[in-house]
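One protein chain omitted, others in place.
What follows is chain A.
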Amino acid sequence: MSLVALLTFIGVCALATFATRVLPFVALSRHADHPLILHLGRYLPPAVMMILVIYALRDFRPLAEGRLNVAADGWPMLIAALTVVGLHLWRRHALLSIIGGTGLYMAMIQVGWMP
């Protein structure tokens, strides 16, 4: 691949990505105080966060197609996720919850443990 072709390719990707990020700010900058925008600003972030959690855990699908088939890392993922929830409700220390759950997940994945 030539230098120009690669640079063009990267440029197109960069512009397309930035376009999706900047569009609301350009199109709606005068309406930042509109009650609908405030409504979305209040309720959309928690909804998105919850959706990202569901998305991140999508490999855990018990009973999919009528049987207990989960992806290779399905159970460790769910157990680690519940550990994060438990740790966070208990101590409410973000870094502790994240490191605890991630450490447990890494241990389960690397040892190859599977219930």
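Here are a few things to note about the model shown:
Criterion: contacts are C-beta pairs under 8 Å (C-beta built on N, C-alpha and C of every residue); 3 or more make two chains touch, one makes a residue touch a chain; residues count from 1.
Convention: contacts and distances are computed from a predicted model.
Candidate names were "Dissimilatory-type sulfite reductase subunit beta", "Short chain dehydrogenase", "AzlC family ABC transporter permease" or "Urease accessory protein UreD", and the UniProt protein name of the unshown chain is "AzlC family ABC transporter permease". Mapped onto chain A, contacts with the missing chain fall at residues 1, 6, 8-25, 28-29, 31-33, 35-58, 73, 76-77, 80-81, 84-85, 88-89, 94-95, 97-98, 101-102, 105-110.
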